[in-house]
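Right, one structure below, let's go through it.
For this view, one protein chain was removed and the others were kept in their places.
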Amino acid sequence: MRYLPLTDDDRAEMRAKIGISQIDELFKDVPKADLNPAIDLPRYKSEMEVERHLSKLANKNMAAGSVPFFVGAGAYKHHVPSTVDHMIQRGEFLTAYTPYQPEIAQGTLQYVFEFQTQVAQLLAMDVANAGMYDGSTATAEAVMMARRVTRKKRAVLAGGLHPHYRAVVETTTQFTDDIVVAQPPQPADAKAELQAVIDAIDDTTSCVVVQNPTVAGHVLDLRPLAEVAHAHKALLVVAVTEVVSLGLMMSPGEMGADIVVGEGQSIGNGLNYGGPYIGLFATNKKYVRQMPGRLCGETVDADGTRGFVLTLSTREQHIRREKATSNICTNSSLCSLAFTIHMTLLGEKGLRALAKVNHKTTQTLKAALSGIAGIDVLNDSFFNELTVRLPKDAADVVEELAKGGVLAGVPFSRLDPNAGHDDLLVLAATEMVTDEDIAALVSALTEAVQ
Amino acid sequence: MLKFTEDHEWLNIEDGVATVGITDHAQNALGDIVFVELPEVSADFNKGDDAAVVESVKAASEVYAPISGTITEINTVLEGKPDNVNSSPMDDGWFFKMTVADASELESFMDETAYGEYVAGLE
Partner (left out) sequence: MSMNSQGRPTAAISGGAETASFESFSGHRGLRLAEPLIFELGNSETTGVDIADTGDFDLSIGGLERTEEIGCAGLSEPDTVRHYTRLSRLNYGIDMGVFPLGSCTMKHNPRLNEKMARLPGFGDIHPLQPIATVQGALGLMEELSNWLMTLTGMPAVALSPKAGAHGELCGVMAIRAAHEARGDARQIILCPESAHGTNPATAAFCGYKVKSIPGQANGRVDVAALKEALDDTVAAVMITNPNTCGLFENEVKDIADAIHAAGAFFYCDGANFTAIMGKVRPGDLGVDAMHFNLHKTFSTPHGGGGPGSGPVVFSDALKAHAPLPYVEEGKDGSLEMREWAEEGDTTFGRLTAFHGQMGMYVRALSYMLSHGSDGLKQASEDAVLSANYLYACLKDVMSASFEGPVMHEALFDDAFLKDTGVTTLDFAKAMIDEGYHPMTMYFPLVVHGAMLVEPTESESKYNLDQFIRSMRGLALAAKAGETERFENAPYFAPRKRLDETLAARNPILRFTKPDEA
């Protein structure tokens, strides 16, 4: 077996040193009747055989890059520079552990410090942590943090929050003290959707959670919401599922957010069928001790040289155990490295340019879709995502188009089957979308809705 | 009247108000104190409730209300200078003052000599 370096002679020598003749003498504490069960699984495979087997499975899937592609709703196909994937595969990054021995983990610790800085800059917040599993779990953590900060329990979720995020918040808090009040989605009316959140705030509210742009792609001015929330001593939690938007749009921090959570996949990370991704989590300095997750801080070593360490770790489970701010341990470090390398390649200039290309492409898409008889585009405002109303069931249309090799977007019914929006389709257009892709979509859609 | 608890806290009772802190043994066991979270003034506690938190780099401990009562004053200096707990645990490093709701709760505590023997017995 190619991954096992011990030879039979080595094993015999080692057994002799230990003073045993059979390996199972080391398993003497295992109940005898249960030792060495028959396991009905295939035997050892060579590298070539494994490749053949897995490639066969992979080839049954329609890769995003092989077709006109407009699927978004929380995960986006962006171009990731080759440098990113090369650098994260350096063994010193890939095969390191969580940096608990800082003297030999400065590489990890420094990039985490850089990542925290970039995230804080991007979201315009004081401080960001080293990352969470993904945007949805970060959102649930934000709700619980708001309860600790405000000592109030009632969290209001906006209708424009990604339905998966809503489900994760509801699931995660079902056995905690939190009370979650979710507003219904109104993908066709962003103003009414926002007003419903404002109206739902009262003095018992710990936080309001609102996504921007919304799951239907609408861009919201959150300043009036922040004002009402703060007047009721509630925190404003802003979720961002498409962080590239922040190269063009006013930041959550500037709009008055107290906690910002985000899905960082768009920067540096591929689609990967939903994971691993990288959750962003940022807040104001005064709340840092209530923050979940790992934090890296600057310090000096015994020679006075600058270095970095994990810090404020008494918030965490390995010390606080049942009183920890969260049970999170392993997070998404390598995905945060991919994020930070891609952000470094972009810089502010590149990020702003990237955001503009996304927006412009989506404007082109909107114009093209508006020209199809029977299709209504619902967005007045948007970044790189649109919701359209079709004259028939959107899921059927998407499946029909997939057969012809066009991945047209996400039917709203896939996101939330009970919301009664079966005729709505959510489409995203990133910098990867070409004019030919849009033409192929328009032609296929035109045919499908007739 | 200076009293000690088995949880390594001290109380100094003067005029019906108890000043509470942690002992030299406790600060020594915790190491460098980096953060202290204090209760709110006028908060009510029962004996044994979590009243404050003291953190070193690698440890966090609850400071219990040693008796039942109401917080009358907190040592806000610790928020900026938590190291006072290390340098002066019995003096500048006090945590909070509280009323003594039930004087009988004081009876079980140790005096300085008894506490010294108690700590010696832990070694």
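Labels A and B are assigned to the chains in the order they are written; within every chain, residues are numbered from 1.
Keep this in mind: a contact is a pair of C-beta atoms (placed from the backbone, for glycine too) under 8 Å apart; a residue touches a chain by one contact, two chains touch by 3 or more.
On a predicted model such as this, the values are computed, not experimentally measured, just so you know.
Within the entire complex, contacts from the absent chain reach the displayed chains A, B. From the set B:14, B:32, B:49 or B:112, the residue in touch with the chain omitted from the display is B:32, counting the whole complex. Contact with the omitted chain, checked across A:202, A:221 or A:447, is made by A:221.
Residue positions on chain B in contact with the hidden chain: 7-9, 22, 26, 29-32, 34-35, 54-64, 82-83, in rising order.
Note that only the chains that are shown with their structure count from here on.
One simple way to say how far apart two chains are is to compare their mean CA positions; for chain A and chain B this gives 44 Å.
Note for the complex: chain A touches chain B at residues 289, 313-314, 319-320, 323. Against chain A, the residues of chain B that register as touching in their complex are 35, 37, 55-60, 62.
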